[in-house]
Every structure is written in structure tokens, then in C-alpha cells.
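Up next is chain A:
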Amino acid sequence: MYDIYIYASYGVTAVLLGGLIIVSFRQLSRARAHVAALNQAASLNQDDKKKEGA
Partner candidate 1 sequence: MPILAAICRQHMHLSWRSGQTVLAVSFLFIAITLLPFGLGPELKLLRALAPGLLWVVLAISLLTSLERLFQADYEDGSLDRLLLVPLAFEAVVLAKLLGHYLALVLPLIASVPLAGLLLNIEAARLPALVAAMLCGSPALVLAGGIGAALAVSVRRGGLLTVLIAMPFYVPVLIFGAAAARVSLETGLETGVAIGPYLGILAALSAASLLLAPFAIAAALRSALR
Partner candidate 2 sequence: MLKALENISALYANPTRFMGLAAKLHMPLWALAIGLLAYGLYRVANVPADYQQGETVRIMFVHVPAAWMSLFGYSFIFFASVTALIFRHPLGHVAARAAAPVGAVFTLLALITGSLWGQPMWGTWWVWDARLTSVLVLLFIYLGYIALWQAIDEPIRAARAASILAIVGFINVPIVKFSVDWWNTLHQPASVSRLARPALHADFLYPLLIMGAAFLVLFLAITLTRMQMEVLRQRLRARAGKGGAAHV
Partner candidate 3 sequence: MAEIENLFSKVQHSRDAVCRAEGLACVRGAMPVFEGVSFAVSSGQALCVRGANGSGKSSLLRQLAGLLPLAAGVLTPPELARNAHYLGHADGLKAALTIAETLAYDAALAGHGDGSALGDVAMRLGLAGRDWQFVADLSAGQKRRLTLARLVIDPRPLWLLDEPMTALDDAGCALVGTLAKAHLQSGGMIIAASHEALDFADAELLLGSEA
């Protein structure tokens, strides 16, 4: 009759740790996306400079 407490504690563990893992991975992928965007933007104006230079 105590099973509810057991399932609750494992459920809370799954929710809290799962949430933290998901949030961390999402933040990581968003940061990677921003860096990629910045690199792309940087290489774009690199090409423009080359074009102007040539």
C-alpha cells in the first residue's frame, strides 16, 4: 500500500533529471546553432571582401 510513494519518488527522479538533461541539451544545440550562424555570417563577408579585392 506504500507503492504510491515508491513510484512517486522514481517518477520525481525521472522528471527532475530528465528535465535537466533535456534543458541542457537544448541549450547546447541552440548555442551550437548560434555559433554556426556567426561563422557562416563571418565567412560570408569574408567572401565579399575577396570579391571586392579581386
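Basically, a residue touches a chain if its C-beta (ideal position, glycine included) is under 8 Å from a C-beta of that chain, and two chains touch if they have at least 3 such contacts; residues count from 1.
The set was built so that all candidates are chains of the complex that A comes from, given by their letters.
Everything numeric here is computed off the predicted structure, so don't read it as measured data.
Checking the candidates 1, 2 or 3 against chain A in this complex, the single touching one is 2.
Within the complex, the chain A residues that touch candidate 2 are 2-3, 5-6, 8-10, 12-13, 16-17, 20-21, 24-25, 27-28, 31-32, 34-35, 38-39, 41-43.
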